[in-house]
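The block underneath contains the structure these notes are about, expressed in structure tokens.
Here's a slice of the assembly, chains where they normally sit.
For clarity, chains are labelled A, B, C and D in written order, and residue numbers in each chain start from 1.
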């Protein structure tokens, strides 16, 4: 009885917090439904007086969003997979040992992501153009984003690996598994929370990435939605409702998917493992 | 036979001229294939530089006029003086002096103006009537006076809107004032320029314009005019279509007020120029494209709403009385429009001016001191 | 059982940082032998087991299993099964999956796996919990899973690290039998760490006593019980522990005068160096209550405890002698009793070095 | 060959490969650009020489120029304020939310997911929306604050030199809540329950359990989150571009935006690089602190 009441109160508080936090998202939604002059009205209208539902279909058609989104998905998936492939193992080793070399590697990993993309793009562009990678612009972008986001991934996933008891891996080794196998079947599943969440974050980041794609993908057919949005958002735009509609279409599905995915962060993954 | 490919970079999208003209040219010339890339306003120069440095520059590019010299002075653009001389389509004499000046460096032509624009004063006739004002202001003082009358905080109405943003837009808006006051980018602390900045400061201090003027561009400032939250706005002809659509009041356009009654007029000169990169493999074909674009200049206004940079083209009536009236004023204002620069270090010069504006308007320095600093910086850049 | 050595340790050393956990361990275990490893908490038993499994890199010495040098060989290739002291159950797998993990690695057929699982689950008494996760088990059930995971395999050697410590007596007796039977059936070699005297004595062919990283003595269970090489081993093997009383050998070397208040003398039944400082060791179960007035040991009862079948009597005084009697006793705290011991059952150790005399 | 293979499966080789491949990848794709920037800061750069390393060396001239510019120190101070306040805000709110959502009330996990929104929204859109929210005359924030009676006059978040930096800080805190919250939630999930049980029996109140168990056990996660927060904050760019453009009068300008302005507005690449190298130095110090702090981490 009391428990259900605390639960209800907590739920209400959670909803209030979410409402407060989600205001910018809400604003994106309502703006997309507003008419041009309503957007700049004073005082601002919290609910569109005459919601323009047709805007979504209109923007989808007009901007050819299907292709843009597909490109975004391709780039984001590629980045996520590559980052996870390269980063997971690295994070694991950095968590498993504790010596000066690990310190150095960790330091390098952190340092290597300090420059903002806008300052990295020139040298990367120059480098890629020299080795001819620009001929495969989506690949080039995937590589560039991966390099940018991997340190993030490594540092986070490392923290997850830290929580996996070393003894479990040892048990797997004694049970006849190789290091590779033990890593795969024991350590990885137990660190999956951190890996999953970090991969989600990487995916979302790559999904919105913009600086590299804009510079390295000249062909519209290959550009991701972020570049499509940018093209739409010139300094002199009247189409804020369309832009926000675009952004809505861009953001909402992915947010919905990950709201569901991140639920798998469950506590107590390793409980019961050790005495 | 070998088809030649030429690449064109421009910021125009499907509703704007460059993309359409490029397509047409592609169709028209069987031997030439045109690849068109749309680039955002903010990225034109950096993309171009990067591409040029790695040998991947396009053949033709559209750049904003104050940045033309940046490339021209470094020999990145092709000198087309001779080609123009032999051309039957392009004649420098047909262009307004401002735009023409911006494609010229060291006496040579490095491009062709793509279009042009300038700024003037839009005013809300309804609000004028309400405040009992009949005529738009002719001088700076009158402008302040009128703005005071129009400002009505209770109804969220400011007397004036403009942009003093710390970007090229700020320079674009301020430079005409400085020029009307007898100054210029190379003489930015002329007494008239100081006075102009003083006027701006008065406007800001008295909240005759929104404090956000400091961080808002012209487009957003005009938005507040359109929604009735500002009684006047200083902006350009690119606003006409939006205003027709959004403004639910009667409005008009006047020339920029001058320092004194009948004083020197000046205005800003905006919009892009066409240029051919010096690295092009196909200078002839590229120039042919420019010729085609120039030959279609008369379509710029009726089809795309842009003003051609040419004095020899008669603009047709649009049938929108408000628009036609406004256009007249803009065309007159264009007579006084001056190019920024041209100077290869223009961004730095402009930055010095922006800094001065912002310093003065935020009260960190007096207008005189702020402009003196800017003048010192600029003269350092100009190498005097 | 052949006598070829299955496990050979020569001069094994292990340091944890500056801490010297194993010091020059030499041990040869013939194939098929069941070795119990005992010693006080923290003496290095688990470390030795973990080194055998290849989980710790030893810092010195040579380790052979089945004749092959194992230094640096990964655990996987050593073909040993181990029960971890901390269980180390896979928390994301059910009991069944935990049990069959090694079989799945070996790609054992479904049928055989099923058969093996059922059998092992029955042995460890968890057939009804196969689908639980470790976090849903009690402590003893977890330990049984850890046990089951090892015995489902057919390895060269079994390493058990206190595998029954959390089980109740009945289950422990049962498991003891099962383990020994499995060991015999497979002809495997087993190293078994335990704190349970009965386990060590009844299951093992050979007992190794460790102390502070050193092997103190090894031998058959009864050898250690009957002829402990040092005072330490004597005190460690046997429960309750042997009583120790200091004393001095008599001038003729056939008796010892104990350092007890009213100086008493006990006969040794043999001849030793006279006038030497010694420690006398008397096992509680070898002391009996006598009516003999001349008994060398007369003590006051301090505590009487009974387990039902046995009675422990603790005497008052610094030495605090313990006596074990079968059955019950009517003695109460404060009673005075005389104790007798057969001369042949008196152990003597050098007072300084602790070596047996 | 087979030894190599077996080392790859079972030994150090496995570890080395796992670390070496990504590190080499990183060094090639991030290290070289970094070096490129460092080198540029000692050179004279113009558009023709962007594609090469061979440029005239000028020693510390660029550094002298940067450090003698009058705006340098105010911008550095702004950067420090921006970074410290943003991280403190993001972390405190993120941690608070993460803790809140460990309470397992129905719906908790879904609602928690909604807090990923600020991570998934494109920077351009976020910038535009905050631009409106913070607008002086018709902004929603002013409207809300006025309705609640907290302020009587509009605050010109974007254009008042006293507020402009704080406007961006608010927006940036909002932006960073998502990743702080979700990562701290993962960290919290990894703490064994029985430690809390033991602490409760030892008499610790919820507050004491937080300080003595949660915080120390979260050490590696917190270290990671804060150091990444630092890096992200130092890369925050969209919000400045969208809301204040560093203005007015540099009152909200920070190093990263300034570096970008120098490189891509003034086309002074050398100066832009120089500023970024100064930033790198700051991050380097932070990294060293982080790496050192990992010495006290607890391995599960």
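Worth pointing out:
To be clear about the criterion, contacts are C-beta pairs under 8 Å (C-beta built on N, C-alpha and C of every residue); 3 or more make two chains touch, one makes a residue touch a chain.
Note that the structure is a prediction, hence the values are computed from the model and not measured.
Chain composition of the whole complex (per this structure file, using the shown labels): A x1, B x1, C x2, D x1.
The definition used in the following text is that only the chains that are shown with their structure count from here on.
Note on connectivity: the fewest steps through touching chains from subunit A to subunit C is 1.
Among the remaining chains, those touching subunit C and also subunit D are A. Put simply, the chain farthest from subunit A by mean CA position is C. Here the two chains linked by the largest count of contacting C-beta pairs are A-D.
Here the CA centre of subunit A is 15 Å from the CA centre of subunit D.
If each chain is reduced to the centroid of its CA atoms, subunit B and subunit D end up 37 Å from each other. Once the centre of each chain is set as its mean CA position, subunit B and subunit C turn out to be 93 Å apart.
With touch defined as above, residues shared between interfaces to two or more other chains in subunit D number as follows: 9-11, 50-51, 137-138, 263-264. Across the assembly, subunit C contributes 74, 76 as residues in contact with two or more other chains.
In the complex of the two chains, the subunit A residues touching subunit D come out as 6-8, 10-11, 13-15, 17-18, 21-25, 27-28, 31, 39-44, 86-87, 89-90, 92-98, 103, 105-120, 122-124, 126-127, 129, 143-144, 146-148, 150-152, 154-156, 158-160, 162-166, 178-180, 183, 193-194, 197-198, 200-201, 204-205, 207-208, 210, 226, 229-230, 233, 240, 243-244, 247, 250-251, 254-255, 258-263, 265-271.
Those residues of subunit B that touch subunit D in the complex are listed here as 42, 45-46, 49-50, 52-55, 70-71, 74, 76, 156, 158, 165-167, 210-216, 224, 229, 347-348, 351, 355, 358-359, 361-362, 364. On subunit A, the positions that touch subunit B within their shared complex are 36-37, 40-42, 121-122, 125-126, 129-130, 134, 214-215, 218, 220, 230-231, 234-238.
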